[in-house]
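Just one protein chain is left out here, and the rest sit where they should.
Presenting subunit A:
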Amino acid sequence: MKKKLRDFIFQELVFVAEPNQFGDDDDLLEAGLDSMGIMRLIMYIENEFGVTLPDTEIEPDNVQSFNALERWILRHKNA
């Protein structure tokens, strides 16, 4: 899952010098993920992983890092 998220975010949404050096806990918002990026990311996640992410949970804490994203998705995938 993280590999897919990394590929999508680094190819489509956020420009980083060396994606391999970007840690799973590094700050995506600081790296340039903005509100339009989040909207595309959520649409991608819902399609790709077959989950519905509740509107009220779309907030910085849940999209801050790859680890945060994975935790968020898994909470809904297993629910």
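Criterion: a residue touches a chain if its C-beta (ideal position, glycine included) is under 8 Å from a C-beta of that chain, and two chains touch if they have at least 3 such contacts; residues count from 1.
Keep in mind that, in the parts below, contacts and distances are computed from a predicted model.
Per UniProt, the protein behind the absent chain is "Phenylalanine racemase"; the candidates were "Phenylalanine racemase", "ABC transporter permease", "Gas vesicle synthesis protein GvpL/GvpF" or "Carbon-monoxide dehydrogenase small subunit". From the set A:Leu29, A:Val51 or A:Ala68, the residue in touch with the chain omitted from the display is A:Leu29, counting the whole complex. For subunit A, the residues touching the absent chain in the complete assembly are 11-13, 15, 17-18, 29, 32, 34-40, 42-43, 55-56, 58-60, 63.
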